[in-house]
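As you look at this complex, bear in mind that one protein chain is not there, while each of the others sits in place.
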Amino acid sequence: MDFITPPYLTQNVSVRRVMLQVLAALIPGIAAYAWLLGPAVLMQIAIATATALLAEAAMLKLQDKPLGPFLGDGSAIVTAWLIALAFPPLAPWWLIVVGTAFAIVVAKHLYGGLGQNPFNPAMIAFAVCIVSFPALMSQWPPINAQANFVDQLALVFGQSPRLDALSGATPLDALKTALKLGEGSTSVATVTADAAVFGRIAGHGWEWVAAGYLLGGIWLWGRKVIGWHVSMSFLAGMTLISGALWLWNPAHFANPLFHLFSGGSMLGAFFIVTDPVSGCTTPRGKLIFGFSAGLLAYLIRVFGGYPDGVAFAVLLLNLCVPIIDLYTQPPIFGMKK
Amino acid sequence: MTHYLFIIIGAVLVNNVVLVKILGLCPFMGVSKKLDTAFGMGAATTFVLTVATGASYVIDHLLLAPFGLEYLRTLSFIVTIAAVVQLTEMVIQKTSPLLHQVLGIYLPLITTNCAVLGVPLLNVANKYNFLESLVFGAASAIGFSMVLILFAGIRERVDGADVPVPFRGVAISMVTAGLMSLAFMGFAGLDKYQ
Amino acid sequence: MLQRLFKFKGGVKPATNKAPSVQAPIRIAPIPPRLVVPLHQSIGGQPTPLVEVGDRVLKGQRIGAADKWVSAAVHAPTSGTVIAVEERVAAHPSGLPTLSVVIETDGQDAWIERHSFDHASLEPERVREILRDSGVVGLGGAVFPSHVKLTPAASVPMDELVINGAECEPFMTCDDLLMRERAEGIVRGVAIFRDLLRPKRVLIGIEDNKPEAVAAMQAAVEALGENFEVVAVPTRYPAGGAKQLIRVLTGKEVPASKRSPEMGVQCFNVATAYSAWRAIAFGEPVISRIVTLTGNVEQPGNWEILLGTPMQEVIALAGPKADTNRFVMGGPMMGFDLPDLSAPVVKATNCIIAGSPALFPPPAPEMPCIRCGACALACPHELQPFELYWFSRSRNFGKAQEYNLFDCIECGCCSYVCPSHIPLVQYFRFAKSEIWSRERDKNMADAAKARFEFRNERDEREKAEKAERLAKAAAAKAAEKKPAPAETPPAPAEAPAPQTVDAEAAKKAAIAAAMERARLQREAAQPKNTDGLTIAQRKEIAEIEKRRAPLQAQQQTTPNADAAQTQNSQKDQQ
Partner (left out) sequence: MLTAILIMALGAIVLGAALGYASIKFKVEGNPLVEKIEAILPQTQCGQCGYPGCKPYAEAIAEGEADINKCPPGGMEGVRKLADLLGREVKPLDAEEKPKQLAIIDEQLCIGCTLCIQACPVDAIVGAAKQMHTVVESLCTGCELCVKPCPVECIRMEPIAEKIDNWKWKYPVFEIKPARRAA
């Protein structure tokens, strides 16, 4: 007789199923990414996934934990995909290997593995790499040049001179640099007039990738895999501060739509701040977490020293999670005012 | 006004004493096991640091500078800080025995908390005036308390995690501190924006 | 009348599986050859046995008397002979034994003399006493003595009396059938509760998946001309939890720190009301109950079973199928595996489910918690189960209590929804019993400390008194000696002999007196140290004394072999 503790009935849910749904929700975004910016991203995803699974297996082995259930739960793959999507698609292969391995080994397994990491592993990977290799992490493929797969592979794995082929930056970075170089003489409107780079909303191509993430996020929300609290408050935080500054000085600050659809905003809102392990768990805590993360991400990307702020914003809020949770405990049954 | 704002942002976030300047690690690692003690230590350090910056400014400008005795700066700062700490300890012991018990050996440790000596010396190096020194001292202390409390919160949680045996205790705390430091690098440049 | 319903947060909707066991009416189980009646069948003190081995008992005869106010009597379920009063395995998850009366039945089923009462003409206090002595306890499964709950709070007016016919546990249908078949008795029992508590309204809550029961109750209420409201409540587990049902019907939330009368509301199970009516109107104590036998069996259904019937005989009534691998007492959400099939049916046994690997598949391996928060959404008490789990798992019980561990009702909703298949309830039960155990240890330590300090004080005092006595004796001796030489010079030759005799006699007398004083002191001191003892502890001491009495007598008759040693020890004792 197997030992069962009550309740004898359980719902048919599992961690694996949750993770698989998250992966499925990433597919529209990835499809748009690969279609518009070349297939290199698929290569990066493959590298990251392989690295993550290897690192996970090695760590499990070292700790005498069973491989099957933990490798099969899909959490390492989710981390890997997020890393691959956050990194520049043409970054050399070893960069993504270093990032992914660091995420799995240090950010996840040193804390005891699945469910116990206080920091978001994918964002740790991003932060480590951007601090250590700032140049490599800021080189994005030129948006218009549809490089063929072979060229991209050569860039990822080969020794070909990088800087010539990769002078690009994300629209977000481009705008920031242009405004800085312009010393007040240029305005957002004149910089973003170049539709070939900046597209209609927030960068040619990039806006479609962001829309893909948005689509996947809404699907996840519809499946009740993620709640609305964190995502919506993240977007609200970003909209609020960008809107306020944009209204105050539209020449100097881009409109909220630009910020929502550029950089890691959409990926962050639906796939990163929604990570339950490193995020807040109380309803009010989730609102604070999302809102502050949105705010900070904007502040860092506009005023700080990095091209995008989502990763650092999420990590900084991860730091605050235990305190926020502690002070936002909801009242329990019978203890409400 | 914005000048002071930038001093505060700089001291609390961008150039956080603990995570960026790597000062005051001893109490940061030692008194962060529990949230309650972290609160107490943060409060005590904030008080001591603010008073110490003020006192050392006065000593530097009224006692040492007029007689050209700047070379005695480090020595006299240490003595002043030690006295302030002693006073604080006595007052806390009398008014809150519990807090005193909880802070235990760490209160005298503030004496050797390099942040408490470091901040007045930074003040001198930055050529801050009296008010700026006070603001900088208080902001540094608030930055210290803030990360101490956040760190304690995380440590309390990690305490229940299945951390691999070789990493239990201080080792994983060091890793956590490192990752916190990494996160704080995100603030870089925020105080330079004009 | 339209009743406004409230909602409670959380809850789950498992498949109810109630249909199989409601097809047949309630059947009466045969009298088994032997009954094992545990004395401790309710919350509160363990009843004291009133029968001895060899006694003939009649059906309904009291065999265990309520120990104190929070306790309920136990009765012989049928007539027969007591063949043992001993420890027998209990219907408890531990499988440990408990003091039980074993009755060999004679098949005559002869009733003891029964008296019916008119509760309206009796003092409320007397009615509560009758209920206690009839062993009426909460038959929903909590077995809390009902008479204790029938005392309204002094300061808060009683607004609502809630009668619980929700029966939210899947598989279970005993209350459903009871309401369908014996609605009138239930309503009459509710009337007794109403008369004792005098609430403004009486609400009978029944989950809306039992339309027949709702109709039957409604009909009974109308037939008896009562103004009770029969309310169909939405089917959602755990709507049948007392606090949840109170919330749904009245909007009041009773926190763990309060008892419901303090909020002007009280809740009883329908079966409890029925048994109270039988006790008052017919003088029939609680000697049987309706049990649902269902799950992996040939003939699911409800049976009226005598308390004390061993489980294997009960199970045989339903005919378990071949692949049955477990028997669960209680519902599938809150029940437990019966550790031993010789355990008897007790007042808490509302349902027995035969389980098979197909019905209750073994759980998927436990994965780490990913803090997804599904449990917090499902928790009807709005706790944060994943935090409780985090701290219970790492044995950080203080923190677990800070997160309101003791508000947990162990309903199992959190485990039901957990994607990581964590046995959360098990962790909470573990943490709770560890905390209770620590509390017991702490109380014992405090008591030990008090007794130790008292003992030290007594030792000090005795030492001081002894010193004083010695000093006095020395002074007396000195005083005696000094005048003696002055008086005796005239007759130095003959005087010494009687004098030494005198002195020796005086010394002996002094020692005897001292011993007597010490004895008195001891006697005066000792009772003080028993002052703080509980009744149980005093009883224990009394029992020990009783056991010692014959030995003592024996010792006194036989000449003492080692007088010297006794003397020594007596001296030591001082």
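Observations on the model:
As written, the chain order gives the labels A, B and C, with residue 1 at the start of each chain.
We take it that a contact is a pair of C-beta atoms (placed from the backbone, for glycine too) under 8 Å apart; a residue touches a chain by one contact, two chains touch by 3 or more.
All figures in this text were calculated on a predicted structure; none of them were measured in a lab.
Considering the whole complex, the residue from B:L69, B:L134 or B:A171 that touches the absent chain is B:L69. Screening C:F144, C:F282 or C:F430 for touch with the missing chain picks out C:F430.
Listed here are the subunit B residues that touch the chain not shown: 33, 37, 59, 63-64, 67, 69, 72, 75-76, 79-80, 83, 86-87, 90-91, 93-94, 97-98, 101-102, 104-105, 162, 165, 168. Mapped onto subunit C, the interface with the missing chain covers residues 40, 90, 92-94, 96-98, 365-367, 423, 426-427, 429-430, 432-434, 437, 440-441, 444-449, 451-452, 454-455, 529, 533-534, 536-537, 540-541, 544-545, 547-548, 551-552, 555, 560, 562, 565-566, 569-570, 572-573.
We adopt the following convention: only the chains that are shown with their structure count from here on.
If you average the CA atoms of subunit B and of subunit C, the two centres end up 56 Å from each other.
One simple way to say how far apart two chains are is to compare their mean CA positions; for subunit A and subunit B this gives 33 Å.
In subunit B, the residues touching two or more other chains are 156-157, 162. Among the residues of subunit A, those touching two or more other chains are numbered 112-113, 116. For subunit C in complex with subunit A, the residues that touch the partner chain are 8-9, 12, 14-15, 170, 243, 247, 253-258, 325-326, 328, 330, 332-337, 353, 355, 357, 360, 362-365, 367-374, 376, 380-384, 386-387, 403-404, 407, 412, 415-421, 423, 425-426. Residues 1-2, 4-11, 13-15, 17-18, 69, 73, 75, 112-116, 227, 276-277, 279, 281-282, 329-336 of subunit A touch subunit C in their complex. For subunit C in complex with subunit B, the touching residues are 368, 390-391, 393-394, 396, 399.
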